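One protein chain is absent from this view; the other protein chains keep their places.
This part shows subunit A:
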């Protein structure tokens, strides 16, 4: 059975940048953005599936829903090795919630006859970690989240996935079609090299519109406040044991 893989990706604030908070929201204007690191892992995973057996994977499609600049992320995905991509362009101030994204991906899965969705386990900006799971629920497919290892069984009819769980791993087996979300230890993503980025410009990039999907995109969650973590307060030195006891009493610890 040949796999048709969909890679939902997201353009996020670069991991190395410290977010600024302005008027209770994260100000991202003018800051460097890049492809969500967990999505790089899912792209790499799809490429390794193809490299392990070229006849196993028939097509790898990258998809993103985001502002005009999200095209950069799709180009990176294609430079790494995805065959083509689909861009749902959103206005600059519009963010979709995981459920809405999952509903859109579901329609794409049906349209493109996808039988394996490889997604990053979460995006490093919202850290919701919900899209993959909701998608599996909506499609009625099996899912393996936080993958640390993916093995192909029965000529692509099933997958065995080693999942990261608290303090260890869990190995599950599921029949294709399924949704797999990727965790940090899965692989080492390749670097999108300059010549490959040039070549990726020739690959097909399809534009779709939000209206084509006919789903309700009104936000269901309202962000009330965004706060920075508390600054760490410096410690103090005490002269002797009495000083220590006095300090502890003062703080109510004794």
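One rule holds in what follows: contacts are C-beta pairs under 8 Å (C-beta built on N, C-alpha and C of every residue); 3 or more make two chains touch, one makes a residue touch a chain; residues count from 1.
Operating definition for what follows: contacts and distances are computed from a predicted model.
Colleague: Assuming one chain is omitted from the figure, identify its UniProt name from "LYR family protein", "Ubiquitin-conjugating enzyme E2 2", "Non-catalytic subunit of N-terminal acetyltransferase of the NatC type" or "Os04g0310500 protein".
Modeller: Protein name of the absent chain (UniProt record): "LYR family protein".
Colleague: Decide which residue listed in A:54, A:91, A:195 or A:214 touches the omitted chain of the complex.
Modeller: Looking across A:54, A:91, A:195 or A:214, the contact with the absent chain belongs to A:195.
Colleague: One chain is left out of this view; which of A:21, A:68, A:153 or A:184 touches it in the full complex?
Modeller: Result: among the candidates, A:184 touches the missing chain.
Colleague: At which residues does subunit A meet the chain that is not included here?
Modeller: Interface with the chain not displayed, on the subunit A side: 15-16, 37, 124, 184, 188-189, 191, 193-195.
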